[in-house]
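Some notes on the structure that comes next.
Of the protein chains in this complex, one is absent; all others appear in place.
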Amino acid sequence: MIPVPPRRVLVYTIPIALLLFVLPFVVAPYQVALLTYGLTFAIAALGFNLLLGYTGLLSFGHSAYFGMGAYGVAFIVKYFKISSMEAFILGGIVAATAVAALFGFVCVRYTRIFFGILTLALSQVIWSLAFKFFWVTGGTDGLRVPTPSLLGVGMAPGQDKMAFLAHRYYYYVLVIFLVGVAVMWVIVHSPFGKALQAIRDNETRAEFVGVQVRRYRYMAFLVSGVYTGLAGALWVPLNGLTTPDILHWTFSGKIVFFTVLGGFQTFFGPIIGAVVFNYLETYAVGHTVYWQLVLGVVLVFLVLALPGGIVGTAGRVLDRLRKAA
Amino acid sequence: MSLLSTKALVKYFGDTHAVDRVDFTVTQGELLALIGSNGAGKTTLVNLISGLLRADSGQIHFQGTDVTHQSIHERIAEGIARSFQLVNLFDQLSTLDNIALSIFSREGKTRRLFALADHDSAVQDEAMAVLRQFGLEGKARMVAGGLSQGERKLLDVAVAYALRPKLLFLDEPTSGVSTREKAPIMDIITSIVRSGRITAVIIEHDMDVVFKYSDRIVVMHEGAVLADGTPDQIRTNDQVAMTLLGTHV
Partner (left out) sequence: MDTFLIHLLNSLLYASVLFLIAGGLSLIYGVMRIINLAHGNIYAVGAYATAWAVGRLLGGAPVVLLYAILPVGALAAAALGAVLEPTLLRPLYKRAEEYQLLITFGLLLILEDLIRVVWGPYPLSASSLFEAPGSLTIGETIYPTYNLVVIVVGGLAAAALWAFVYKTKFGVILRATSQNMRMASALGVNVNRVYVQAFTLGCFMAGLGGAIIVPQQGAVLGMGPDALILAFVVVVVGGLGSLEGALLGALMVGVVREVGISLFPEIELAVLYLMAAIVLLIRPAGLFGRA
């Protein structure tokens, strides 16, 4: 990847960010809430793609960190009776990072298919525990999470929950999302980020320029876990409930899905992919019981026909138009 | 003064004695050529010294330090670097970034997560200077995967050189390029090595290149050192001529 100068990135991103800020005044609350879901998934995708796109590791176990983010929040509610969003975020990130620290330590010894299977098997440990220890986790019923206070300010008495989610909560998530994007952008363009890409391209040579491959993979794994945990923590108040479904490995599959949908070889691809996937899934679920079929067909088509994903393909089309002009 | 020395270094692959009790020394400041037929154990010896392979027995001393059991990055920190026979680059990174990574790594900056690599002008300038030395400055913004074979061979050496090693191993730096390109590539490499006062060991098959550029030649055969001497001594060594060329002088 040839780096794009920051100034040119800002030319594209600032108008989009501004657009996102005025959105609640333009579209219906339901649409805004939907986008909020999309943004939380996008944060997970950013974290996931640090591993896939930049380090060359395909994790099939990221449901564990997303889920730990969500359950971390639910435990704070259950055991500490706190409903401050800042505490939620802290709890979610701590829970997800703890698990990522443990699993990552084991997983970074492997690459390719073994890395995928190992991350998957370990994530299923968490799923089965959440599933079976129902007196802690609520089992398949899950745990409820109330609408939190944001920066100490709770929901006004009598306020409609949807209005809250589509307005104040949306802005809260949006700000965190934008900061998260900026930080990740810096990380992938930092010397550390270059070292990760070097590992992805050529592990042996990376070792021979002095990069300690395993240690760097582990650091990438941790950062990835923090992002995915943050995403889970932001997602759960939207959903109001966390169930073992988000810990199941098929949820990891969805994270892989939307990252590839957007294009994992680009920085912004996974963000677009997550938002688009969320619309696609919501639309499919709303219109047919056979929504998995719809998603499956889209995925198969994508892999066969558009391996660059949305952003990768759009980039190639733009290049071709520019050359033709 | 000896910079590096191995003592009774051994590496077996099954029954094959790839490196068989080799005593090998490199003297500070020299440009040494390591020659021998295919399978003589040259690359295995370099792999053992650089840390890609672990020796079955024997010792490797570098500047008085025993590096036999050190990891790859520890040996790099000591000042041992290498290039590869089959080009080993970061294909999706730009040519400039390939070099910059070596410099970041050398300066311990790859641990920095929250600083933009492109904004470290000291590193970028140095990387550009290295590219200029190797005649690759025009390709700085191209991805390494898009370079020609000759350029890739040069970049492979440049990546190792940018680590500013004390001892540089170059494994067949001109293999896989056309005969016409060989001499210019060797000219570039040797002038950089000599002007940078880097001690270098070059594995090479082309005897013209070997005799033209090296100060000393070590000949390996079937895992052992067969001969060791100046180009003139090796040229007139009957045993070497027998084993390498199958003819008497």
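To keep things simple, chains are lettered A and B as they appear, and every chain counts its residues starting from 1.
Keep in mind that, in the parts below, a residue touches a chain if its C-beta (ideal position, glycine included) is under 8 Å from a C-beta of that chain, and two chains touch if they have at least 3 such contacts.
Here the structure is a predicted model, which means the values were calculated and not measured.
The hidden chain, counted over the whole complex, makes contact with A. The residue from A:A87, A:I117, A:L178 or A:L241 that touches the chain not shown here is A:I117. Of the listed positions A:V181, A:V256 or A:I271, the one in contact with the omitted chain in the full complex is A:V256. In the full complex, chain A contacts the hidden chain through residues 52, 58, 60, 106, 109-110, 112-114, 116-118, 120-122, 124-125, 128-129, 131-133, 249-250, 253, 256-257, 260, 264, 289-293, 295-300, 302-304, 307.
One rule holds in what follows: only the chains that are shown with their structure count from here on.
Chain A and chain B have Cα centroids lying 43 Å from one another.
Contacts from chain B toward chain A in the complex involve residues 50, 52, 72-73, 76-77, 81-82, 84, 88-94, 97, 100-102, 104-106, 109-118, 120, 141, 143, 159-160, 163. By the touch criterion given at the top, residues 1-3, 5-6, 183, 186-187, 189-195, 197-198, 200-202, 204-212, 216, 219, 223 of chain A touch chain B in their complex.
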